[in-house]
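Can you keep this structure in mind? I'll have questions shortly.
Apart from one protein chain that is not included, each protein chain of the complex appears where it belongs.
The letters A, B and C name the chains in turn, as written, and every chain counts its residues from 1.
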Amino acid sequence: MSFPLLTVVAVVPAAGAIATAALPAAKRTAAKWLALLFSLATFALALVVAFRFDPGSKSPYQFTESHAWISDFGVRYELGVDGIAVALIALTTLLIPFIILAGWHDADPLEEATPNRRWRPTQGFFALILAVEAMVVISFEATDVFVFYIFFEAMLIPMYFLIGGFGDRAGGDGEDEAASRRSYAAVKFLLYNLVGGLIMLAAVIGLYAVTADQLGTGTFSLQQIVEARAAGKLDIGTGTERLLFLGFFFAFAVKAPLWPLHTWLPNAMGESTAPVAVLITAVVDKVGTFAMLRFCLQLFPQASSWATPAILVLALISVLYGALLAVAQRDIKRLIAYASISHFGFIILGIFAMTSQGQGGATLYMVNHGISTAALMLVAGFLISRRGSRLIADYGGVQKVAPILAGTFLIGGLATLSLPGLAPFISEFLVLVGTFSRYPVIGIIATLGIVLAALYVLVLYQRTMTGPVKSEVTGMPDLRVRELVVVAPLIALLLFLGVYPKPLTDLVNPAVDHTLSVVDKKDPKPTVQVDAVPGGGRHGHAVRDQDVEAAK
Amino acid sequence: MNPVNYLYLAALLFTIGAAGVLIRRNAIVVFMCIELMLNACNLAFVTFSRMHGNLDGQIIAFFTMVVAAAEVVVGLAIIVSIFRTRHTASVDDASLMKL
Amino acid sequence: MENLIALLVAAPLVGAALLLCGGKRLDRTGHLIGTLFSVASFALGAALFADMLGKGAGDRTLHQQLFTWIPVGGFRADVAFQLDQLSMTFVLLITGVGSLIHIYSIGYMAHDERRRRFFGYLNLFLAAMLLLVLADNYLLLYAGWEGVGLASYLLIGFWQHKPSAATAAKKAFLVNRVGDMGLSIAIMLMFTTFGTFAFAPVFAATDRTGQGTLTALGLLLLLAACGKSAQVPLQSWLGDAMEGPTPVSALIHAATMVTAGVYLITRSGAIFNAAPTAQLAVVVVGAVTLLFGAIVGCAKDDIKKALAGSTMSQIGYMILAAGLGPIGYAFAIMHLVTHGFFKAGLFLGAGSVMHGMNDEVDMRRYGGLRKYMPVTFVTFGLGYLAIIGFPGLSGFFSKDKIIEAAFARGGTEGWILGGAALLGAAITAFYMTRVMLMTFFGEKRWDPAEVHPHESPKVMTIPMIVLAIGSVFAGGLFSINEVFVKWLEPVTSFAHGHSPVSATTVTAATMVVLVIGVGIAWGMYGRRPVPALAPRGSLLTRAARRDLLQDDFNHVVFVRGGEQVTGTLVQLDRSLVDGAVTGTAASMGGLSGLLRQLQTGFVRSYAVQMLGGAAVLVAATLLMRGV
């Protein structure tokens, strides 16, 4: 058998987590560097995967691994990646080093609070981050529903400790108060996701029962199920399929999060440190949307199209609702959280528009939103760490004292309001087009989102960065080298992907086509046939592409 | 005489025993009521044994007696030790653990 | 030659990148670098222009395909440029005026410590604007469209420490975003209809497209144009935009960016020609705005705001013309160019005045400045004559043609539009004269002790002189046997309108209203002294001072209303959405507390419950069998 590349990509951070956790309390700095080292190694491996991945190949999944695991449950340890997974793995492994760097000092223990030598928050912090990375990567790779489920769920535990155990030193109302709010947020996060996961568990078991009933031996292998369905060997009854779909979707909708299951996100992102907040929204939540694309759609095509209208409406509500609430926030992090809710609305919109633009856009959106939110949130984190407050009202005129910080913050914001030239514009526009081409009304209403986005971003920037310099802000240092190292690459990436997203789209397109073919959906044809025009000729040919598309 | 009547008697005794367990406070009495229930079972066994015309029921009755005796040993031990501690045999006083 | 098109955009872009990322080390040379790159772009533009003139009218269109931007499924957007006569006109205008204003800014911003960043933003604007006019498909155009929006945001809010500036910048961006919605939806509609959004194929397919779609497209594009070109109902941002440094007002909010709407409509002529309803909407918007802007312009005492009003109204003329279809496009663009000259000149003049008056903007604190700043006076005066359409100067030719075309639309519409245009001309004459008089004539209303009016340095006056020359002769040159119209015809197509009234009549009428307007102004501000404090004024005046209450409307409806909505939503989020969940948790706790009570700690109660349980168990088992 070939080299288990995918396993290794997941094992390296896991090993890193153990190694970091094992370091003695005194070796704090060592732990940080060790964690960073492992995360970089993981990123390198992810790049290997990305470059050895062949978008042209016929097989939907590559680097596949398959070993028996729990035959009684019909579970095989099956890994495999398609373009979407590769993109998201690359994103995850890319962000983790930045998260670690940004959180360099977030877990330094307060001097007085070291009850005993075994208490090693710093080691724990970075170990947990790496653990999360490992689990996220695995769940992106898993092509076995059960394997996916296991890590989808297990991921909650380290996240839970990250949220509840580490927060901003920003204690306006005392450390105890902050701690209690933290643990509330953590519990809320865990319960929401656990309930979602458990309901999904019921569906997973149901899926097993169905397959066992119809295929003789129960299986969780995505490919096997899809093939069996295609061959007509497997026919889940309509009612059952819908129930199972809902079971799966509920879990992913909580994770994503989709209105009205979103209320855990603002608390979680608000109370946790900026890097952890990024970990939540840019990395972990992506598993939810990714899973909708890979599992909901491919396992239950009919049910998916059955539920599409309802889901689209919910997504639309998320888009506007999130944006409107973001406008009203007084807390920088909560504002970004609600903005993310709005963005996840767009992603889900794109996924369930069932067009190549929509789903391609949604996938790009996952990546771009990851990068842009990371940029915005991390800079916000740097800002907060300077002033020790999350309230927008406590800032003002920062632009004057810390121009670079303000500049990077602005760029992050512009990315968030998806300005052309920055990556998020492309994905957002694709999602809108994809939605519009099948559901014009929803597409148009969703476009309101871009105005609202401009509103909350610019209001945030105006209140914090411009205007007369507040006295508490004077003498605020500008970005340090470490912080610049974190932000600059992200911004560069935003610009690059905004101007030349082709590498990404080439990666994603085949996977999207495969998904659509499984769901058996075609892009709507243009109503007016455009003939090749001199000068515009290549567009005529673009249209022919589309016919090929439609013919599939 | 119809053996079924013995069954009724057994059921009656069993019910009385159960009622006693519910009503009486004194641990000893409660315990005696349980013994009564066991004896009711014995009666039932013996009666059935007679009806079916095999000895199993009667044998079982002996076993039950033995068990009952064993229970008495353990039960009294516990109750007595409690009595020595609390100077009361009322089961209602032993209610420190609740909710 | 076509491979050079990209360089037009690239040059200022590189400049911007250099200046914005360069850091402090470029602080001292920044302005020169910026100017250099913009001039380079202009030179390149000129070269391409020369090359274009060398070709026949038919094959003047150049194409440059750089790379595929977004390939997803059938969706394909290219980074590709199209340089034809129309874009060329804009390229020259943008880079030319742009370069002049760069030079001007060297003097104007000399003492600002963030000058480097200012020039960076200017370059960024040039790049975006050039991208806008050179794009060969709507999505790329959209990129430029938003790019100029960003640049204008940054430049309006350049003096960020002033809250008013920051607010104005935000407002401008937001109002523009509303317009952008229109453009993006239009693009989506194009994609779903044609499967592409590149100019050539879309325009070629219009004849096969349903009326409804085309009208929708037209209206959506009009919405976009309204946003960018500050047309009613999205005009509210332009006045506040004057918070930005004056060169910015000159370049972005007078000469170039605000005319993007006109470009969009002219460029999409094929669509509009096929959608009469949309065209009607366009002309209505144009006519309304040209009056609206003019009226606002009359009431403002802030010189820049007065000029802003005038800009609004002049663009109204252009939109009106563009809405008239083939009979108007060419004149719209022509007026756009001449307007570019004289309005830029006027703003630079205003800037020069402010420069000499310690940044005082209230015209009621000016007066009799002609002696103190002669060059400014002369250039400003020429600009003034041009804009009111003094015979022989640029404005005369371009505006006159538009009025004619308006009449030429024919029918009642023709009369109404023509009348509106004439009325506009009269009001223009009035408020411009007002500005002129209040600024340069009459007695001084400023305190010589603290204000020492003086002429601006050469680096500022020279651009003004150049622009003045432009505003004097451009119109005439363009009109010599319709050279300009012929130049644009291959792109915009041209049709001679048949006006119910002869050209001479129109000209005469224009002259008459011109005299009336000037006369009234002279009567009000020339003969009697201007009060240093604004009189209460008539209802209309007061309304006009407040932009005809448009802002108040927005404030009440959108700001207050929006706050209401978000406020309620926040409440709902906490009480309803979150409450539902926490409520369930709480009720679980309550239930638990209730059930706990069963655990009384009394053996006998346990026994009772066991007995009950047993009874239930037995009963249930019996029930199952139905015994």
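Here, a residue touches a chain if its C-beta (ideal position, glycine included) is under 8 Å from a C-beta of that chain, and two chains touch if they have at least 3 such contacts.
The rule is short, and it goes like this: contacts and distances are computed from a predicted model.
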Listed names "Monosaccharide-transporting ATPase", "ATP-binding cassette domain-containing protein", "Sarcosine oxidase subunit beta" or "NADH-quinone oxidoreductase subunit N", with the criterion being the UniProt name of the chain not displayed | "NADH-quinone oxidoreductase subunit N"
Among the chains in view, which touch the chain not shown?
-> A, B, C
Hidden partner chain, touching residue among A:55, A:206 or A:440 = A:206
Touching the hidden chain, out of A:15, A:154, A:499 or A:518, is A:154
Subunit B positions in touch with the non-displayed chain are 2-4, 7, 10, 14, 17-18, 21, 27, 30-31, 34, 37-38, 40-41, 44-45, 47-49, 51-52, 54-57, 59-60, 63-64, 67, 70-71, 74-75, 77-79, 81-82, 84-86, 91, 94-98
Name, in rising order, the residues on subunit A that touch the hidden chain in the full complex.
-> 68-73, 113, 115-116, 118-120, 149-151, 153-154, 156-157, 160-161, 164-165, 176, 179, 182-183, 186-187, 190-191, 194-195, 198-199, 201-202, 205-206, 208-209, 212-213
On subunit C, the omitted chain is touched by residues 585, 588-589, 591-593, 595-596, 598-599, 601, 603, 606-607, 609-610, 612-614, 616-618, 620-622, 624-625, 627
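Just so it is clear, only the chains that are shown with their structure count from here on.
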What chain is the most remote from subunit B, judged by the mean position of CA atoms in each chain?
-> C
Highest contact-pair count belongs to which two chains?
-> A-C
Taking every chain's C-alpha mean, which one sits closest to the mean of all protein C-alpha atoms?
-> A
The distance between the C-alpha centres of subunit B and subunit C, rounded to whole Å, is 97
Subunit A and subunit B have mean C-alpha positions lying a whole-number Å distance apart equal to 66
The distance between the C-alpha centres of subunit A and subunit C, rounded to whole Å, is 37
Which residues does subunit C have that touch at least 2 chains other than itself?
-> none
Per-residue multi-chain contacts in subunit A, two or more chains | none
Note which residues of subunit C are touching subunit A in the complex, please.
-> 20, 61, 63, 65, 67-76, 78-79, 82, 136-137, 139, 142-143, 145-147, 150, 153, 157, 160-161, 163, 165-167, 170, 173-174, 177-178, 180-181, 184-185, 187-189, 191-196, 198-202, 204-205, 208-210, 213, 562, 565-567, 569-570, 573, 577-578, 580-581, 585
Touching residues on subunit B, where the partner in the complex is subunit C | 18, 21-23, 25, 30, 91-92, 94-99
Subunit A contacts subunit C in the complex at 191-192, 259-260, 262-263, 321, 324-325, 327-328, 355-357, 360-361, 397, 399-400, 407, 414, 419-421, 425-426, 429-430, 432-433, 436-437, 440, 443-444, 447-448, 450-451, 454-455, 458-459, 462, 465-469, 499-502, 505-506, 508-509, 512-513, 523-536, 538-540, 542-543, 545-546, 549-550
